[in-house]
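Omission of a single protein chain aside, the complex is shown with its protein chains in their original locations.
As written, the chains take the letters A, B and C, and residue 1 is the first residue of each chain.
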Amino acid sequence: MPGVPPTRFVYLGPESTFTEQALLTIPAAVRGIRTPARSVPEALEAVRSGDADAALVPWENSVGGAVGVTLDELVDGPALVITRDVVVPVDFVLAARGDRHLQNIRSVAAHPQAFTQCRGWLRSHIPDAAIVDVLSNGAAAASAADGTNDAAICAPIAIDRFGLKVLAEKIADHPDAVTRFVLLSRPGTPPPDPTGDDITSLAVWIAHDKVGALLAVLTELAVRGVNLTRIESRPTGERLGRYVFFLECTGHVAEARVGEALQGLRRICAEVRFLGSYPRATPPGTRERPVPPPAGLSDLDYADSAAWLSRLRRGELG
Amino acid sequence: MPGVPPTRFVYLGPESTFTEQALLTIPAAVRGIRTPARSVPEALEAVRSGDADAALVPWENSVGGAVGVTLDELVDGPALVITRDVVVPVDFVLAARGDRHLQNIRSVAAHPQAFTQCRGWLRSHIPDAAIVDVLSNGAAAASAADGTNDAAICAPIAIDRFGLKVLAEKIADHPDAVTRFVLLSRPGTPPPDPTGDDITSLAVWIAHDKVGALLAVLTELAVRGVNLTRIESRPTGERLGRYVFFLECTGHVAEARVGEALQGLRRICAEVRFLGSYPRATPPGTRERPVPPPAGLSDLDYADSAAWLSRLRRGELG
Amino acid sequence: MPGVPPTRFVYLGPESTFTEQALLTIPAAVRGIRTPARSVPEALEAVRSGDADAALVPWENSVGGAVGVTLDELVDGPALVITRDVVVPVDFVLAARGDRHLQNIRSVAAHPQAFTQCRGWLRSHIPDAAIVDVLSNGAAAASAADGTNDAAICAPIAIDRFGLKVLAEKIADHPDAVTRFVLLSRPGTPPPDPTGDDITSLAVWIAHDKVGALLAVLTELAVRGVNLTRIESRPTGERLGRYVFFLECTGHVAEARVGEALQGLRRICAEVRFLGSYPRATPPGTRERPVPPPAGLSDLDYADSAAWLSRLRRGELG
Partner (left out) sequence: MPGVPPTRFVYLGPESTFTEQALLTIPAAVRGIRTPARSVPEALEAVRSGDADAALVPWENSVGGAVGVTLDELVDGPALVITRDVVVPVDFVLAARGDRHLQNIRSVAAHPQAFTQCRGWLRSHIPDAAIVDVLSNGAAAASAADGTNDAAICAPIAIDRFGLKVLAEKIADHPDAVTRFVLLSRPGTPPPDPTGDDITSLAVWIAHDKVGALLAVLTELAVRGVNLTRIESRPTGERLGRYVFFLECTGHVAEARVGEALQGLRRICAEVRFLGSYPRATPPGTRERPVPPPAGLSDLDYADSAAWLSRLRRGELG
């Protein structure tokens, strides 16, 4: 019996990084095809071109912040939507070939985000080591394995694969650091159903000749009781002072208050790009309760007010 | 051939007042039945009970302000809606029987609103005359005609009817004073069609345990670009500090932005009573241009944003 | 030993009204000289001209609402300030000469505010009686005493003085109705010291070419945590749609947050008239707890932030 073809996942490679580890928490990806991409742009391009069905890429880190290249690529090209997010702990290790010792480490290969997160440990343990930026935690491990650098900051998953030994564990300055990844697909199907604990992601371009435009954007959300959980600005590239804002809110596009707020943004912003509504992921062991809509702003309240307005418009009032 | 029965109008009497004069500017009233009521409550009761089809009552005066009894009666009983308003100039005269002269006037019958508007003239011309409050400008004229008082402040229309003579014309302190009347009917038919220059009237009760509730009310309007043209507070009667707010806005309930704002008020207020959407009347000779909806907030913009939201919800994005 | 001259109080007369009753709750007035005025304008003029030191006039009623003439007169002439307010219960009685009986009452003299508050009782008990508006509750009693009208709605204090008998007690529709009076003086001395439970009264004229001006006014207050307890609009007399707003807030001009809010209003409004900061009066038996300033907005918080700013400006930061 012929089955449906397996889903083709692409992820920010190389193999043996936290991204691959995050991908393996998605059951469909475990069953599907998983292909590493050399860069975030390449991963997104694979989905846009149809070579892959979905791409998992890093989105933000609790220490390093937003992953600028993902934000930039997402709004620079045909629309993609987030269909889910994944949060994974980031347990960095310092690894090296078997013949190296901590006291002799003169160069450490590290992805910039990894370096950012282990800066304190590096300062206090190997302050004289040169830090060599590399493109990924996997590349860092490879660089240590082939001797280009003396050691690497990498994910535990890379140790066995590259035959490295661990010089130090838990070297991150924030032991609870996590990275959040998003799974991106081409639009075409409705967002996942609301769960009562969803996130809606947006990119908005504000009209730059309007004073107080960002205040107006936040007011459109606040008036509908839509809670803003994150705001990031990225330059549009035109000149200093021109930004696109990435907003994340609690709630789902299918909910009335979110829908009305989105329409409001559509009317006052130069451009709004909807980036998806999807269930909120939380790191293992830290499940929080969802934030309910404020009093008077549930879907039932919206339905009541819409029915009331219809009666007003028909001239019925009591 | 049997015709439709004539429309039955009731108005704040007695006859020969500015209210009757205002009523006669409405063509259907000229053709219909016109009955004076002894008070605003009686006029409204006639409509509520079905004895009359519509009531014309004073609403506000450019000098004396809101007509409290009309506001109070309108929200204290079954719903009525404003279907039009009428603005008439208020050209008070001081009138008396033929045997009286200005220098001998010791008592002047006057409706309190009339007194309020002629106070300056009275002070400077007959400062020693006692002002006797009466229930209407018509009653003032009758009081002068029957000798109860020496003179009356009344409408020109009362001069001939009561056989009075004019002691002084244009005695109002504000020569451009106008009174605005509203025509009230039972709900049951849709409001008059939007004209592009309409008013929507509301009464709202705010939740008194919420700090900043009035600010929230105004924000609901402002976010949708709905322009507030008037706000009046009236006590609810419970205690000091409890008010019902009467709001008037530009726009029509059938327009998208007004409808969305009304729904917002419905959700955040303890109660909202819709008092009608109707074409804006302006005094003779002072026609102003209607205020267009702000950029991005026309019905077309709302239709565009609603269509866009539908596409988002269906998963279509390009 | 020569003493200081007694304080000269004027009040809205005639004698034997609720205003006189209110005045007698002020110890200095009991010791001082008390003169009735024929009208609110006359009372205010007596203070403005120096013939009196202070005037007690009605300000608002929990049923009838604002006393328009007081509001209008207060902003139409040289500045006066409120130095205290007095709240008294309004226990109306229906009174008549000894020879009249309830079933024969055909005319009732009543001040319009009194009529407003007893409308329900009158409708259900003597629906056919004509209501004759008079200028005061005292004048109503006099009108019943001299036979001009069959009965009067008046204050209990008038019964003995005019030799009337009580036909019905507690005839007000709202048994808990109260009237609030204000004591007005010429400026020249600082407001009474803050007590922690004060009211500040203002009149503001907004710039009419600015959309959203009232929202801006309320925002100036809200940002400083100043709680608006009352807003009244009165026409400026120029034309429909031009209003002066009377605002009452919790707090005292000597407090930092109120002072900053007042300055903000001064900058954005066409005009602001300060009408006084004074201890809040509450009706007997209904003492409420004062509303404390919101977290972070006490005078201590303001002092802290001002000291911090001074350090910033001097270049000291830690």
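Rule of thumb we're sticking to: contacts are C-beta pairs under 8 Å (C-beta built on N, C-alpha and C of every residue); 3 or more make two chains touch, one makes a residue touch a chain.
Keep in mind the model is a prediction, meaning the values are calculated, not measured.
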* Structure fact -> Among the displayed chains, the hidden one touches A, C
* To do: Return the single residue from A:S49, A:N104, A:T189 or A:S233 that touches the missing chain.
  => A:S233
* Structure fact -> Which of A:L12, A:V63 or A:I105 touches the missing chain? It is A:V63
* Asked: Where the complex has a chain not shown, which of C:T7, C:T35, C:T148 or C:T219 is the residue touching it?
  -> C:T219
* Structure fact -> Residues of subunit C touching the missing chain are 78-79, 81, 187-191, 219-220, 223, 253-254, 259-260, 262-264, 266-268, 274, 296-297, 301-302, 304-306, 308-309, 312-318
* Asked: Where does subunit A touch the missing chain, residue by residue?
  -> 41, 60-66, 68-69, 72, 87, 112, 116, 119, 131-135, 173-174, 176-178, 180, 211-212, 214-215, 218-219, 222, 227-235, 237-243, 283, 286, 294
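Criterion: only the chains that are shown with their structure count from here on.
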* To do: Would you kindly say which chain has the C-alpha centre located farthest from the C-alpha centre of subunit B?
  => A
* Approximately how many whole Å separate the CA-defined centres of subunit A and subunit C? -> 59
* Asked: Counting in whole Å, what is the centre-to-centre distance of subunit A and subunit B, each centre being its mean C-alpha position?
  -> 57
* To do: Determine the centre-to-centre distance between subunit B and subunit C, using the mean Cα coordinates as centres, and give it in whole Å.
  => 26
* Name the residues of subunit B that each touch 2 or more other chains. => 219
